[in-house]
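This report refers to the structure that appears directly beneath it.
A protein chain is absent from this complex, but the other protein chains hold their places.
Moving on, here comes chain A:
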Amino acid sequence: MGLFDKLAGWLGLKKEVNVLCLGLDNSGKTTIINHLKPSNAQMQDIVPTIGFSIEKFKTSSLSFTVFDMSGQGRYRNLWEHYYKEGQAIIFVIDSADKLRMVVAKEELDTLLNHPDIKHRRIPILFFANKMDVRDALSSVKVSQLLCLDNIKDKPWHICATNALKGEGLPEGVDWLQDQIKTMRT
């Protein structure tokens, strides 16, 4: 940890990071982010996101600003406009939606090949969400189908989650926090 970070920690100032939350529609992005927010700020009903929405939450040492993008086909072309600002990516997959695993892979590949992402060592956190659903694929199977092993030049991590109960989320967020802290400021 750098001196500035220590200083900031003592002063109660937290380092700000911009995170992009991407993934197909209905994968559970909004539900996940909702769960990470302080309980008094949580929403009761979650509706499909239109365009995108900006949410904030804090961990022990970081202050996250999350761009919760809509995953609907017609809004997916908005994603790339925020790639430059993003310092980390959360990619959410509905592990119960086997049919659209190819679509998720296609969008992930497009993301990884985008000029604003391709040459950056930007950390990517994968949430294999909806693990509670019967017949849902395991996180290992999801990472196989998405060919995550091919990502060599970026740190990545996958965890199985249940966003309704918040299971698996802390593990992922801890990993992301560690990654961001080791990144150069």
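The criterion applied here is as follows: a residue touches a chain if its C-beta (ideal position, glycine included) is under 8 Å from a C-beta of that chain, and two chains touch if they have at least 3 such contacts; residues count from 1.
Everything that follows uses one rule, which is that contacts and distances are computed from a predicted model.
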| item | value |
| --- | --- |
| From "DNA primase", "Hsp70 protein-domain-containing protein", "BBSome complex member BBS1" or "Ubiquitin-related modifier 1 homolog", the hidden chain's UniProt protein name | "BBSome complex member BBS1" |
| Touch criterion as defined above, residue of A:Asn26, A:Thr49, A:Asn162 or A:Gln179 at the omitted chain | A:Asn26 |
| Residue in contact with the excluded chain [from A:Gly51, A:Gly73 or A:Pro115] | A:Gly73 |
| Contact set of chain A toward the excluded chain (per top definition) | 24-26, 73-74, 76-77, 97-103, 105-107, 110, 135 |
